[in-house]
Each structure stands twice: as structure tokens, then as C-alpha cells.
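Quick one: structure below, then a few questions.
One chain of protein is taken out of this complex; the other chains stay put.
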Amino acid sequence: MNHTVKDAAFLPFEPLKQTNSVINEPRLVRWLLIAAALGFLSLFLLLPLLSVFVEALRKGAGAYFAAFADPETLASIKLTFIAAAIAVPLNLVFGLSAAWAITKFEFRGKQLLITMIDLPFSVSPVVAGLIFVLIFGAQGWAQPWFGDHIGKVLFSTPGIVLATIFVTFPFIARELIPLMQEQGTEDEQAALSLGATGWQTFTRVTLPNIKWALLYGVLLCNARAMGEFGAVSVVSGHIRGLTNTMPLHIEILYNEYQFVSAFAVASLLALLAMVTLAVKSFLEWRYADQLAATRRH
Amino acid sequence: MDIQIRGVQKHYGSFHALRGIDLDIASGELLALLGPSGSGKTTLLRAIAGLEPLDGGQVKFGDIDATGLSVQERKVGFVFQQYALFKHMTVFDNIAFGLNVRPKKERPDTVTINKRVRELLELVQLGGLEKRYPAQLSGGQKQRVALARALAIEPRVLLLDEPFGALDAKVRKDLRRWLRSLHRETGYTTIFVTHDQEEALELADRVVVMNRGVIEQVGTTDEVWDAPSTPFVYDFLGTPNVLPARVERGALLLNGATATLATAGAAPEGPVNVYTRPNELRVVGDDDASALTGKIVETQRTGLLLRLGVKLLSSGDVIEIELPHPDPDVQRWQIGDGIRVRPSRYSLFPRAVATAADESGYDPTLTVTEHRERSRT
Partner (left out) sequence: MPGLTPTLGFTLFYLGLIVLIPLAGVFFKASGLGFAGLWKVITSERVLAALSLSFGAAAIAAVLNAVFGTIVAWVFVRYEFPGKRLFDAFIDLPFALPTAVAGIALTALYSENGWIGSVLAHAGIKVAYTPLGIIVAMTFIGLPFVVRTVEPVLREVERDLEEAAATLGARRWQTVLRVIAPAVFPSLVTGFALSFARAVGEYGSVIFIAGNFPMVSEIAPLLIIIKLEEFDYKGATAVAATMLVLSFLLLLTINLLQAWVRRRV
């Protein structure tokens, strides 16, 4: 072996300064960047969230719980749940159906269809409300017929549900489409070749493959459905105890300087948001591979 | 520029990647670091480049102590396995990158840079492709751009990490030949990492065989091939037969003492392993008392070679023999035939005492499998 030490001029063993990697930034830069990022997040995210609970409990737990004794508050909570309970399942069926059509078949205009599904994301919530006013409002083109045959849409529950459906329209579909595109059609073709019917294939093969992404989409859809403000505000008419959802009720309480009550109702929605984030983080951590790889919000 | 490496140590957590590496590389030499993955060869290459901070030891380029120098200051030309070309830059901009990022007072003027890039493009035979983006190049072309980019900074030493790993067989052969001639032309001290023994032996002036963070052997192709200095080298360069044996009073007793061979020089007393390659076993006649006797259990003809699997009568172990093109007039070996062989060349390595204690159940192929398993991971 010829790799023996020949050169006595070498310095003795000299340990080097430790760095994590040669392509890292200097320590000071690293800490500055981390401080900037966390400072920004704290200022814009953590503090507002924290302040919701602090303001809600400002006058103690008694005042906090008293806010929920108000029948109008309870009515707003109920209406919020009704709107979400109708909007989410409808968008769920739509999301599954759209994702199936788009990912399992080839047809012209597919890209356009995907863009169209995303449309409600790029429309201001206020404009979303406006379009239903234009249809069902006093001068609306569908109102004469609807008024005679079905009843009031605007300033009542159906209008609120419609506006909620519109703003939460893409949530589930866009969660499913990239995932199902990635998964392809091989599994389904195998099931069909084994004699399964289309419905069996869907429930036994497709659904188990997409269940976590589906849950994820439902979660986001529900959070938005319960929290929607702008669109619902336009169509609701703000009739207390009748057409106020929780976000709208918060606005009324806030404008009437009932801050503790406003923040108490807000704290419920903030809790919902935190649960949503917690479940979402858990799903992402646990089932990262079963959620779409290419995610964009 | 010559390179001297002394006592280089590197840990990743509890994993000891380099265990005190000493190596001297002559100026203008083309050196291969050969070993299985996990042997530390890439770590050593990256340590020379300054990409891995060392836990100990020293790297010298000529008279310059490079140990404390940053990657940027070391001025090494490093060619990455996946080329690491900048995707948003043209071939020209990729090659010019190293010149363009120099501080203003050291930066050559635009005309000089242009001239230099064009020379390099000619050198790597890519003239006319300077406006292409990496995505528009074949694997072999990307490799050449990566090489030209590394040469642009007039490096002290050229380092290549698995330079042909990502290419298909045909391109690999061509590029190998081309790299060899390029080295002759430019004369850069060049070190490349490979796990492919054929590549290392064909291309390099000297080969460094590494295993588990240590250097097993350094030598020319002939040296490492003809005189492997450790069982690992033997095993890594081919598939030797490993026969358990004993050395007693200078005599090598093989096969439970039924065969006796001369020991080459001063052999250690006690249990040893005899390493002999399939092509180093000779068929001998009945009169050779030191032969190993066995029965043919497998025959396989590949081109001009005949491979026989021979089950030794004494131990029941199966060894492999490689014979040249069988002469149909002399003998055709059949499964079931008796055969007598003796090693014409072999090496002895002391066997661990633990295995010697359990000699009856000793399986000589175990060591081989063990090594190979390790080399795969």
C-alpha cells in the first residue's frame, strides 16, 4: 500500500470550523431571515387570531357565554349550519362528477372547463352576490316567474344558500382533479375488466383512492361556506334572526359596539378555522402521498 | 498540480464516512476512486472540492494548504453526476458563468470571455450549440457542457462524480475514450469517482479502491488486478472462489488437508482463506497429488469461455472454474464428470478466529455474499 505519510511538513491534525453546509448562508443572515419570516407571520397571523379570543374574553367568561344566550345569535348559528349543510354536499357531488369526467376521459375543451370551474375563485364575493341580485332582485329577470311559482329567493335562505354554493363551488373539484389525474385510469380499468359495474368501480376502487383528498376538500369547502361574508351580505338583506349568518351577525354586533358578543361569535368561527387547520396539517403530514402532489390553493 | 491528502476524517452523525484517508496524487495524473456506494468515494471527492467540511485532516494543492479554503477559493473544476447545468441559461452562459461571477477587477472583458467560451466549445466539440438551453441537449452533450463549464475557470484540479453514470452504454463508451484523449490534451490533474470497475481500470492511470471509509488499495490497473491486497479488492474486482484452509509449519493444507500447496512467502500460521479466481484454476491429471477433486454440477458456455460449477468432494462446497474455449477434440465436460483442479495463482488472507472455531460448518461462499451485499447497499 502506497498511501503512507511521506511528507513530514504537514501540520498535525487540525480540526476545522464546523458549518452545516458550504452552501448555507452566514449564521447572522440565517437568523435575520428567520426573524423576518416569523415576525411577519406573528404580526399578520398569530396576533389577529389571538386578539379574537382576548377580545371575546375581555369581560370574563360570564359575558362570553351570555353572548350565546341571545336568540338572534342562535338563529344565525343555525342558519350558517343550514347553508353549509346544503352547499357542501351539493359541491361534493359536483366535485366528484367533474373530477370523474375530466380525469377519466379525453374530450375537447377540457382545459377550458377546468378554467371555468376555477372562475368563482377570481370573482369578488360582492360580485358573486350581485349576480344573484340581478337575477332574483326586484328588477331581476327570473324574479317574476320565481316569485309566482316558488317564492322569495333574495333576502331569504335560498339566496344565502345559492351565494354560498357559488363562492365554494371549486373547492372540492380542484382538490380532486390533480390527484385523480395523477392516479390515471389503470385501477378502474382493472376493476372493470374483472366484471365490476361502473358504480362498484367508483365506490370500491376510486373512492378509497381519493378519500383523504376528498375529506381535505370538504374541510376547506366547509370552512369557506360557514365563513363567507361578502356574497352572503349582498343577498341576505340583514334581517335579524332570519337571514343573518354568523359572519353577518358579527358585523351587526360589531357595528352596534357589542364588541364582546361580536368577538364571542367570531371566536366560534376562529375555533372552526383552527380545527380545520389542525385536521389539514394532520392529513398533510400523515397522508401526504394520498393528497395531490401538485397543490395550489 | 499535485494533491496531497492527509488523515482526512468525515462523520455524518454516527456514520464514519471517511476514516483517515491518506493519498498522494501526482500532477497531471488521471485517478479513479473506485468502490461500492457508501464506500466514501464521493465524500472524498467532495472533500477535495471543499463541498464537505472536514472533521479532521488536511488537503494540499501543490504548496497551497487548501484545508481552510472555501469552495470558491479552491478553484476546482467539479462535474456533477447529474451535470447541474443552470436550466435558465444558454450553453454559452453556463460556460461563461465562472468567469462572469468573478469580482470586477479579476473579471476578463467580454471579448476575452467570448473567445474563451468559444475555445472551450470547440474543445468539447459543441461548436454552434452555444445558444441552446440545457433542456435541448442530449445526455452526452450536457456532460460536455458541464465539463467545459468546469474547465472555464482554469481549475487547479478536475473532479468528476460518476461522470458516465447517467448515460447509456453506447454514449458512455464514446465519452470515455474522448475524456481520455481530452485529459492527454489538457493535462489537468483529474480525479473521477465510479462504481464501475471496468470504467476505472480502462480510463485511469491509477485506481484507488475504497470500502467503508478507508482505502483498500492504490495502484495501477495491473497492480490492483494482479495483486489484490485485501479480500475486499479481490472480491470487488471479480468473483473469486474462497476456500477455507490452514497454514501449518509453512505448508498450506487445503480441503481438510487432502491437498497441499506451497505458501507464497511468509504466510500466517493458522486458519486462512485462499482466494483464487475462476480463471486461475487449472485442470490437472490424476498424478497431481495436490489437486482438489470434485464433480461437475453445472456447465455454461458463454462465447469463448466455458464455466463449470464444481462440487468439491471433501467439503461439498461448489466452486466456479473458467476454462478457455473448449477444444471439441480433447474433452467435452459433462455434468456428473469427475474433475481435478488446482489453483495456479492465489492469495492467502488470515481468517477470523470466530469462524475458524466452527470450521466444519464453515461456508466459504458466505464471505463473498456478505461482501457483495454490502457493495450493493
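Per-chain numbering from 1; labels A and B assigned in written order.
Methods note: a contact is a pair of C-beta atoms (placed from the backbone, for glycine too) under 8 Å apart; a residue touches a chain by one contact, two chains touch by 3 or more.
This one's a predicted model, so the numbers in the text were calculated from it and none came from an experiment.
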Please identify which of the visible chains the hidden chain touches across the whole complex.
A, B
Could you tell which one of A:L41, A:A85 or A:L207 touches the chain left off the display?
A:L41
For the chain left out of this view, which of B:K10, B:K60, B:K75 or B:R277 touches it?
B:K75
In the full complex, which bits of chain B touch the chain not displayed? Write them out.
49-51, 70-72, 74-78, 80, 82, 84-88, 97-98, 101-102, 133, 135, 149-150, 152-153
Identify the residues of chain A touching the omitted chain, counting contacts across the whole complex.
21-26, 30, 33-34, 36-38, 40-41, 43-49, 51-52, 55, 90, 93-94, 97-98, 100-102, 104-105, 107, 113, 116-117, 119-120, 122-127, 130-135, 137-139, 141, 162, 165-166, 169, 185, 188-189, 192, 197-198, 201-202, 220, 223-224, 226-230, 233-234, 246-248, 250-251, 254, 259, 262-263, 266, 269-270, 272-274, 276-278, 280-281, 285, 294-297
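Assume only the chains that are shown with their structure count from here on.
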I'd like to verify one number: the distance from the centre of chain A to the centre of chain B, where each centre is the average of its C-alpha atoms, in whole angstrom.
55
